[in-house]
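One protein chain omitted, others in place.
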Amino acid sequence: MIRTGVVHAELARHLAGLRHTEHFVVCDSGLPFADVPCVDLGYRYGAASFADVVSTVIPAVVIEASWISEQMPQLNPDNLAVLYDVGLTPESIDHDEFKARALTAKFAVRTGEATFYANVICRAGVPFDSP
Amino acid sequence: MIRTGVVHAELARHLAGLRHTEHFVVCDSGLPFADVPCVDLGYRYGAASFADVVSTVIPAVVIEASWISEQMPQLNPDNLAVLYDVGLTPESIDHDEFKARALTAKFAVRTGEATFYANVICRAGVPFDSP
Amino acid sequence: MIRTGVVHAELARHLAGLRHTEHFVVCDSGLPFADVPCVDLGYRYGAASFADVVSTVIPAVVIEASWISEQMPQLNPDNLAVLYDVGLTPESIDHDEFKARALTAKFAVRTGEATFYANVICRAGVPFDSP
Amino acid sequence: MIRTGVVHAELARHLAGLRHTEHFVVCDSGLPFADVPCVDLGYRYGAASFADVVSTVIPAVVIEASWISEQMPQLNPDNLAVLYDVGLTPESIDHDEFKARALTAKFAVRTGEATFYANVICRAGVPFDSP
Amino acid sequence: MIRTGVVHAELARHLAGLRHTEHFVVCDSGLPFADVPCVDLGYRYGAASFADVVSTVIPAVVIEASWISEQMPQLNPDNLAVLYDVGLTPESIDHDEFKARALTAKFAVRTGEATFYANVICRAGVPFDSP
Amino acid sequence: MIRTGVVHAELARHLAGLRHTEHFVVCDSGLPFADVPCVDLGYRYGAASFADVVSTVIPAVVIEASWISEQMPQLNPDNLAVLYDVGLTPESIDHDEFKARALTAKFAVRTGEATFYANVICRAGVPFDSP
Amino acid sequence: MIRTGVVHAELARHLAGLRHTEHFVVCDSGLPFADVPCVDLGYRYGAASFADVVSTVIPAVVIEASWISEQMPQLNPDNLAVLYDVGLTPESIDHDEFKARALTAKFAVRTGEATFYANVICRAGVPFDSP
Amino acid sequence: MIRTGVVHAELARHLAGLRHTEHFVVCDSGLPFADVPCVDLGYRYGAASFADVVSTVIPAVVIEASWISEQMPQLNPDNLAVLYDVGLTPESIDHDEFKARALTAKFAVRTGEATFYANVICRAGVPFDSP
Amino acid sequence: MIRTGVVHAELARHLAGLRHTEHFVVCDSGLPFADVPCVDLGYRYGAASFADVVSTVIPAVVIEASWISEQMPQLNPDNLAVLYDVGLTPESIDHDEFKARALTAKFAVRTGEATFYANVICRAGVPFDSP
Partner (left out) sequence: MIRTGVVHAELARHLAGLRHTEHFVVCDSGLPFADVPCVDLGYRYGAASFADVVSTVIPAVVIEASWISEQMPQLNPDNLAVLYDVGLTPESIDHDEFKARALTAKFAVRTGEATFYANVICRAGVPFDSP
């Protein structure tokens, strides 16, 4: 079995398949995103938590930009702190713009999080430097 | 959105589709069960935990019998206690027999549990009484 | 087997998979809605009835808005009463607008109801409060 | 729309496709039958009822033989009476034999019936006579 | 086996699945209609005949409107008579408009008919009255 | 469009794909043959007729052997005469053996024939001679 | 096995399924036509030849119009002669228009032909006359 | 486009995917081989010829063993000569054994060859030497 | 097994299926190209290398035009040299135009290359001359 990191087969496939500038979403239990392929980790309201999934997934990939809804800083500061903890510095955007952008994601990871605006969109960066 | 209970679409489908005497498995991250359809909730070693998934899933269904590996009482008493807490009284069987029986399950729920022998096989009962 | 509630596997899957603001339809035997995924419960004209299906499905989910055709209050007051009984306060809209909106639903539940305008579109709400 | 009879598309397909000596099952919510294709009409415990589904389906087809579990006459006489009402004269067989025979069916119609042994296996006959 | 009526499984499925205002086509061997799902009953030029298929299919359903190409009355009066015999009163429209409308059908029934303009588009009506 | 012969796309595919010694079946509306791929031409009891389908299909292919049920000569002499008319000289075999052999067919053509034992199994021959 | 004509199962299916005014293409090894369903008969440069495939396929169907690229008469007169031999009188059109029209074909037959502009688009006609 | 060799996409896929000791078949138009994946190059009796297909395919691969039916040397010496010309030295085996062995092939290439026993089974060898 | 050249089954299929003017891409590990079918050869950063894959694939096909991003000459001269070595003379275009054009490719070959702008788009030419 795999030594460490993401042990979920479909999620591991999505992460290894990310290419430069592609987007993905980690979201709460309620964010609508239509036909975006979804790895569903939420099994009850509250679990899997947004904080724990973010803390597992984000360190495995290089992120060059990220976005949150503008309500998140006020309504969900604890989960925003988690994003900072894993090294993200997300840009706040209008919630409708956030939902429209979420539709362009290559995949989404749905948690069971049952708090407001616990969602982040990430854009993949490259793990090697220019010469 | 659904009010309470299991919020995972595929898991909800499996639970609602259970018929009398059919088996399902809740297991740790390592139990092999070949082609049994699998709802994979484990995303890192340790989460989703066996205890939390069992506590979510089992109360939703009627179980008329259940089985664990005979090593579980000694090597994983904490997770066994969880099974008792949700009302199961599992029978201990040989681990090879356990793995063979797991292959007959209609579906499995894989957690990220990273302790030994954290697995249970359940047989569905009926929620109505004989007259 | 599942203890109570919706015992239909595909319907349970659709309900557990609902996200905030997504729409679904419960309808009579004749409402056209093209390629919207459909759980078909109607097996003869009159059964499954709109009233009984509504009474089973709606209590399981949080609905934040709903719509009916403007003819329903006059032509089908009994079934409208059922909607009120389960806590809905649907808005009346033009029937053509109703049919167009039905095409945006994530899924539909078709009954065998054989009375006029026995249809409702529901928008999923969230089961947890803002802090 | 179709004038009368079975208004469920998949069920109509199964019935029109029946050939001489093929079996099908109408059953309660709990009968296990593995991979037999299933038209699922049950949406809550109690509905669709076995009696109403039997009364809709059986008159549409010619049945040359039928079977019930040997417990049905004593434990579910009301539903047995329904079978007689639609013209069946089912043979009582051992419940294990019944379940094994159910596995050979071409399709099954699952109701939401929540009483004991409300199941019947039917063998299709021919609607034209020898010359 | 089914007692009477349409004995073709796929055709029975399409008919039972018709909803109010949906269209279907019964046509000769040559009408082009691209990706419309097709039940193909024609096996040689001349059989199955348009007349016999129409006489089998139309009585099973409620039709609230129908259309033919404007050339049919002059070039194929015999098959037009068949349409009147089964109770249709089709409206004549331009052949190009006819072909465009055929593309919106939910399904088509292709016969082996080898005469000109033996085609009809039907719109499904409802089999129950307003109160 | 094709000039003459079999105008049914799937049936034409099956006939052109036949190889030496492979079997196919032309049958009445009731012959059971499980999962053998089926071209279904029957749309009502009586049509398409066994005689007309046989007269269309058989002349298109080389048949080196054929079988009927031993009851056919007595109970369905008219349709047997059709087989002779198209050049077949079928061997009579036990009906159960006939049904078992039908299961080995590469494909079947189901008619709407509503008379008894109107079935034939054909084995494909080669259309070129030994040198 | 089939007596004569087209012995390729998929090609026979396409030809028997042609309807009035539908297009198909017979082409050399290089013509691009994106997602048009393709029967690929070319296995090396030069075989199957355009001439032999045309001579096999075209006589089986009624063609009411056909098109070639305007370069064909000068650059590939031998293969043009083959088209005349099988009774076609193709219209010459601009090569870009030819390629655009090829995209509307119902199917294509790709040969291994390795000469320039060996391509023809055919429109299916009807094999029966107006009365 | 590819410079030379096999220009058929599916055939190229099969050849490049061959592994040591796997079998494939090149056959005439009539050899039966059930569900073995088939690249069908035959479009009329006589074309594609066995000789030309063998001469195209065999030089592209390493063959370590091959088999023909024992009737081939006497009844089809010309096509046997083709096999020798491309470097094969096939072993003659009983025709029934040949047909049974053909069922184990990974893929088959069907030609339009219309002579007797024009079939060969090849076993893939390795293109590099032991040290 | 195949004697030489491309031994990857899916890649061989794509190459043999190329038609005149169709595009394909060989790219580094990060180029985004959405739903273009992808043969993924990269298994770690650095392998398979762009240089080795280009040197294997390009000689197998005729290329009539090719494109690189305008940054490649300055930022990745070594890999550009590889393109010249296999006979390509790529045109430099704006990187955004490059990425847009990549979306029209018929397939892509993804390497594990971990240097900047190691991507080339190729347009297939024909391997035979005008007369």
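Per-chain numbering from 1; labels A, B, C, D, E, F, G, H and I assigned in written order.
The rule we apply is simple: contacts are C-beta pairs under 8 Å (C-beta built on N, C-alpha and C of every residue); 3 or more make two chains touch, one makes a residue touch a chain.
Remember, it's a predicted structure, so these values are computed and weren't measured experimentally.
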Candidate in contact with the missing chain, chosen from B:31, B:88, B:105 or B:124: B:31
Given I:9, I:65 or I:103, the correct residue touching the omitted chain is I:9
Residue list for chain B contacting the dropped chain reads 29-33, 45, 75, 114-116
List the residues of chain A that touch the chain left out of this view. 1-4, 6-20, 59-62, 124-127
Missing-partner contacts on chain I, residue numbers: 1, 4-11, 29-30, 40-45, 47-48, 52-53, 56-57, 112
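The definition used in the following text is that only the chains that are shown with their structure count from here on.
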What chains do chain B and chain G have as common neighbours? none
Chain pair repeating A-I, as identified from G-I, G-H or H-I when over half of the contact pairs by residue number coincide: G-I
Gap in Å, rounded to a whole number, between the CA centres of chain F and chain E: 29
Quick one: report the Å distance separating chain B from chain F, using the average Cα coordinate of each chain. 52
Note the residues in chain C that touch 2 or more other chains, in rising order. 1, 4, 6-11, 19-20, 29-30, 45, 126-127
Touching pairs - complete list by chain label: A-B, A-C, A-I, B-C, B-D, C-D, C-E, D-E, D-F, E-F, E-G, F-G, F-H, G-H, G-I, H-I
